[in-house]
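Shown next, in structure tokens, is the structure this report addresses.
== chain A ==
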Amino acid sequence: MDLATFLIQCLNAIQYGLLLFLVASGLTLIFGIMGVINLAHGSFYMMGAYFAYGLAPFVAAWFGESFVLTLVLGLALAVLIGYALEWAFFSFLYRREHLQQVLMTYGLILVFEELRSILAGNDVHGVNAPAWLAGSIPLSDLMTYPVYRLFISAVCVATGLVLYVVIRQTRLGMMIRAGASNREMVQSLGINIRLLYRIVFAAGVGLAALAGMIAAPVSTVYPNMGSQVLIICFVVVVIGGIGSIRGALVASLLVGIVDTFGKVLFPEGAGVVVYLLMAVILLWRPEGLFRSG
Partner candidate 1 sequence: MRFRFARLPMAFALFALVALAALPWLATPYMVDLTTKIMIMAIFALSLELLVGGTGLVSFGHAAYFGVAAYAAALLAPKYDAASLPLLFAIAVLAAGAYALVVGALVLRTRGIYFIMVTLAFAQMAYYIFHDTKVGGGSDGVYLNIKPELTILGWKPFNLDNGLHFYFFTLVLLAAVFVFLTLLLRSRFGCALAGIRVNETRMRAAGFPTYSYKLAAFVLAGMLAGVAGFLFAAKDGFVNPELLSWHQSGAVLLMVILGGAGRLHGAVVGAFALTLLQEAFASEAIFGSFAKHWQLLLGATIILAVALLPEGLTGVADEIRAWRLRRRDAGQSAGATDA
Partner candidate 2 sequence: MREVLLRATAISKTFGGLIAVDNVSLELRRGEIHALIGTNGAGKSTLINVLTGELRGANGRVELDGQDISAWPQHRRARAGLGRSYQRTNIFPGFTVFENCRLAAQAGHQRPWSLAQAAGRCAVSGGAAQRALRLAGLEGHEHRLAGIMAHGQQRQLEIAMCLATAPRVLLLDEPLAGMGAEETVRMLELLQGLQADHAILLVEHDMDAVFRVSSQVTVMVDGKVLASAAPEAIRANPAVQQAYLGGAQ
């Protein structure tokens, strides 16, 4: 592997890891704060990708082509949907056993997949990256790196920073931190726990959808795209430690690196490597790298 290839793989690994972080950070908060196993989280990622595909023509027709506006609209829509879903389906799951959460969110996956099939069909669709991000940066004589992938990483980093500031500096963030480390305590503090749950859930949906939207030009949009991301994000959440945003970040990057280089170095066993990593880490630390923090 020469230097340019190595550099490209590194960039890919980081970009993939950061994207996973967007999805996993919401998932880990929903796990940690509400104690809900949400199998449907991957569907929100898929929903976002289909927003990027489906909203673009509307935006183009009404406001002229604007990728950013599509993102903003899609994000707002996703947050609204998340808010409504929490109210309709998740609010009564908190006191139920994990088993029933698994069952119900599995049902939700089926519903989302079928709605997607009814609304957008079962074909694979491409989504165009905006023209101003379409170029490539030359790294060596033969190899280039697409600007759009850098844009993905940049959006993820920016979102991560916003998340950091919200969680560290605001009252909402304080409640989230308290909730992730000790659920009972928050309940006894007289915080409006229902509202907190609803906000966290909606934010989680928004993050997953944002990830789906910005990934769409690279990944294309296709049926069942959510379930692949879901399983990998479970791996990330568990490695990082349930409820820990910092853990999710470290684990996402770790998984991104291991997966990307696994594919390059052992193409035969690429799928196995990530799960092997998870198994090893959990045997070393049965509660993940950063348990709640």
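In the analysis below, a contact is a pair of C-beta atoms (placed from the backbone, for glycine too) under 8 Å apart; a residue touches a chain by one contact, two chains touch by 3 or more; residues count from 1.
The candidate set was assembled so that all candidates are chains of the complex that A comes from, given by their letters.
All values reported here derive from a predicted model rather than from experimental measurement.
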Candidate from this complex that touches chain A, chosen among 1 or 2: 1
Residues of chain A touching candidate 1 in the complex: 31, 37, 39, 89, 92-93, 96, 98-100, 102-104, 106-115, 117-118, 227, 231, 234-235, 237-238, 242, 268-272, 275-276, 278-279, 282-283, 286-288
